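Just one protein chain is left out here, and the rest sit where they should.
== subunit A ==
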Amino acid sequence: MAGSQDMFDAIVMADERFHGEGFQEGYVEGSRLGVTEGRQHGTLHGAKIGSEIGCYQGFAFAWKYLLHSCTTEKDSKKMKVLEALIGMIEKFPYDDPTYDRLHEDLDRIRGKFKQLCSLLNVQPDFKIRAEGSGLSF
């Protein structure tokens, strides 16, 4: 009796067992795929931010130097905006996609950058990477 009961249980459980075996195999493969796929998307988005922030940073540092050493005009307004932009960029955690004020801060940096350009009376063309727009799934 006990034997046939076991058999019966085994048959009922088989469904679950096979599913479970497949699941485990799939889970390992899925984890691997997830890391790879996620990484590919992440790289693109991170590169986009890095490229943009780097541009502002390089631009700001270079102009700071130019204003400091290559002009006689002491334009405190330009310098103030420049310093503000540099400060904002330095505080911005550009490599952290989980930063909750990412969009907000990025918009403020963009705004400050535009302000600086109009003060300097220049229109740089950065050709910032266009692909991708969201920052997570």
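To be clear about the criterion, contacts are C-beta pairs under 8 Å (C-beta built on N, C-alpha and C of every residue); 3 or more make two chains touch, one makes a residue touch a chain; residues count from 1.
Note that contacts and distances are computed from a predicted model.
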Omitted chain (choose from "Protein YAE1 homolog", "Large ribosomal subunit protein uL29m", "RNA polymerase Rpc34" or "Conserved oligomeric Golgi complex subunit 6") - UniProt protein name: "Protein YAE1 homolog"
Contact partner of the left-out chain, one of A:Gln5, A:Thr36 or A:Ser76: A:Thr36
Interface residues of subunit A (partner: the chain not displayed): 14-15, 17-63, 65-66, 69-70, 94-98, 120-127, 136-137
